[in-house]
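To start, the structure itself, in structure tokens.
Here the complex is missing a single protein chain, while all its other protein chains stay put.
In order of appearance the chains are A, B and C, and numbering begins at 1 in each one.
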Amino acid sequence: MSDSQAAVPHHDGLHNPALLHHFATEEQQRDSASFGMWIFLATEVMFFGGLFCAYLIYRRWYFGDFAAASKSINAALGATNTAVLICSSLTVVLAIWAAQTARRGLMILMLVLTMLFGVAFLGIKGIEYKDKFEEHHVPGVSFSFDHQQIPGHPDQYANPQHAQIFFALYFIMTGLHALHMVVGLGIFTWLLWMAWKGRFTPHYHTPLEIGGLYWHFVDIVWIYLFPLLYLIDRHP
Amino acid sequence: MFDNFPLWPQRASSMAGNVDALFIFLLIVSGLMTLLIFTAIIYFAARYRYRKGVPAEQIEGSIPLELSWSLIPLGVFMVIFAWGAVVYFKGRTPPRDSTEVYVVAKQWMWKLEHAEGQREINELHVPVGRDVKLIMTSQDVIHSFFVPAFRMKQDVLPGRYTVAWFHATKPGTYHLFCAEYCGTQHSGMIGSIVVMEPAQYEAWMSGGTGGPLSATGEKIFAELGCVTCHRSDTQGRGPNLQGVFGKPVQLEDGRMLTADENYVRESILDPGAKVVKGFKPVMPTFQGLVSEEQLNALVAYVKSQSQPGAGVAKANAAVTAPEGAPGKGNQVQ
Amino acid sequence: MSNHSKSSPLTSYFAVWGALLLGTFLTYEAALIDLGRFNAAVALTIATTKALLVALFFMHLKGASEKLLKLVVASTIFFLILLLALSMFDYGTRSFS
Partner (left out) sequence: MATATVPSVERENYLNKHYGVESWLLTTDHKRIALLYLISITFFFFIGGFFALLIRLELLTPASDLVQADTYNKLFTMHGQVMVFFFLIPSIPAVLGNFLIPLMIGAKDLAFPRVNLLSWYLYIIGGIMMVHCMLTGGVDTGWTFYTPFSTAFSNTKVIEAGLAIFVAGFSSILTGLNFVVTIHRMRAPGLTWSRLPLFVWAHYATSIIQILGTPVVAITLVLVVAERSLHLGIFDPKLGGDPLLFQHLFWFYSHPAVYIMILPSMGVVTEIIACFSRKRIFGYSFVALSSIAIAVFGFLVWAHHMFVAGISVYAALIFSLLSYSVAVPSAVKVFNWTATLYKGSIRYDAPMLYAFGFLGLFTMGGLTGLFLAALGVDVHVTDTYFVIAHFHYIMVGGALMGYLGGMHFWWPKISGKLYPEGWARLAALIVFIGFNLTFFPQFILGYLGMPRRYADYSHMPEFQILNVFSTAGSTVLGVGYLLPMIYFLWSMRYGKPAPDNPWNAAGLEWKTPSPPTTYNFEEEPVVTWEAYNYDEIDKGHKEEVHVVG
């Protein structure tokens, strides 16, 4: 393990107002912030991990029912959303690059684009949810999944109860993911405001970097959610 | 005073000795370790107490010591582990020709039904010296079947069967507890196991009414119309159930599994889950249509179909000549 | 974690972006082909590749000046796999006596 014994005395004249009193140097502060965000993401991995665990077990138990339920979701929308998120990840790194190279206008543009992609993602998600709601595929009293064939077994219908477990996991996992997107949009609104105020310089843009880490992580979660939820046994 | 102040539980099953032996071994091992550590601490604390002008002597540590006090305990632990595993496997593996009792747990009572048809509540009569296998399920929450004198405990789960077994060695009445917290009257979900001499047990048995559980099962089997598909020839829309139980089954998706109690149970409640190769998933579900007791009877019936020369006549004969009698119990597990 | 190298990272950003879009397309197409039990394996392999690309290039894990962050990531994945593998082991070996 490498350590930062970062305790170089203050360089006078370079003092940044964003340097908090308890840090010795800006480098120490920046490293702490990004390290803290990485650890927070480790927490997030385990948070989703519990859901993945439940998902894997039931998918193995009720594979046919899960496949049938999965097939009822609109995979094209899911794929589009994946692409949207990937584009938003690109705009995030471009925003950071712009900050590093002192292109304030580009940075603001990229932040706005990121947020637009985020909103688009949530919009598409909303359409999906609306479809599911109208098809009575939302778990609960009005849930119904009768006479849905199991892929590859034309004479067999999915067990609605088991399909309901799929949809429960689908809604909890994508819902939690969407919640993270909403939080991400909040963070980016704040970043945009900071960028607008000209707080970010090539020298100091730590909030942008750690906000970006969060955004990319949410992207990674989706990268797994998409094949696991949308693409079970989809082939004709 | 000591009548009411026991320090060791009664020992009334074949497992009790095994568990106690390991427990005593553990007591000795941990007693020795405690003695060693406590003696060292007390001795050092007294011998090296603060004295004016006598400074502490700094010692860095010692790798040989560290290794020995990690590896030696590890060796002891492995002995404990292996011994514990052997005892556990013994306790988890019911002997082949056990007498079977179906247990249905619910808040807050135990319902027990002998394969011969006797029903009991919160009380189980068993003969001494016979292997008894419990096939257990719960109607509501998780319970746990615990008989301290037998050193036996198994959680009873809703939605599936769990199995436990014991071999009582001493006549008497023993506590039956629910050991998994199950709600308000959890502490009231207690009962007793009455272990009787074989002759007494036969007498008690003959006092009962009703046919064997498998016969009840056969009646239900007919009433629900199962017979129309599960025919005793190869023409039915469902598999012929004769000789199926305990045998490997090939499923429609190629998997192989053994037709055990849980498989039969699942096939009744969720027929589409594991369809036998060569059959269509046409069977309707019976979830909600049969009670746990009826389910048990059906399982017992399917099971009876795999006993040698299976049939109603034989199953009826079981009343007069209970299973476990010599030459009877070659039921395949 | 700022990238101090003089050469512009833009090429790698756009390359990764392209690869990610391609990966998404491949996942979608692969799901429509019957590969038997390998469907899941292919989907997960592509997803893991994509996740690695994001982590290494977009999250700058590759250029991280210290091993610490990689250690954090590796140990998190280790514990996640532990959770999944050990609980799946129970389900995989569960059978009636």
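Just so we're on the same page, contacts are C-beta pairs under 8 Å (C-beta built on N, C-alpha and C of every residue); 3 or more make two chains touch, one makes a residue touch a chain.
Here the structure is a predicted model, which means the values were calculated and not measured.
The chain that is not displayed touches the following shown chains in the complete assembly: A, B, C. For chain B, the list of residues touching the undisplayed chain reads 4-9, 18-19, 22-23, 26, 29-30, 33-34, 37-38, 40-41, 44-45, 48-51, 54-62, 65-66, 69-70, 73-74, 77-78, 80-81, 83-92, 107, 140-142, 144, 146, 148-149, 151-155, 157-160, 162, 175, 177-188, 190, 270. Touching residues on chain A toward the chain that is not drawn are 1, 3-7, 20-24, 28, 31-32, 35-36, 39-40, 42-44, 46-51, 53-54, 57-58, 61-62, 139-140, 159, 161-162, 164-165, 168-169, 172.
The chain not shown here touches chain C at positions 68, 75-76, 79, 82-83, 86-87, 89-95.
Keep this in mind: only the chains that are shown with their structure count from here on.
Work out the mean CA point of chain B and of chain C, and you get 43 Å between them. Rounded to a whole number, the gap between the C-alpha centres of chain A and chain B is 46 angstrom. Residue positions of chain C touching 2 or more other chains: there are none. Multi-chain contact residues of chain B (touching two or more other chains) are absent.
Interface residues of chain A, counted against chain C in their complex, comprise 1-2, 30-31, 34-35, 38-39, 41-42, 45-46, 49-50, 52-53, 56-57, 60-61, 75, 79, 82-83, 86-87, 89-90, 92-94, 97, 100, 205, 209, 212-213, 216-217, 219-220, 223-224, 226-228, 231-236.
Against chain A, in their complex, chain B makes its touches with residues 270, 272-273, 275, 280-282, 285. For chain A in complex with chain B, the touching residues are 62, 64, 153, 155-157, 159.
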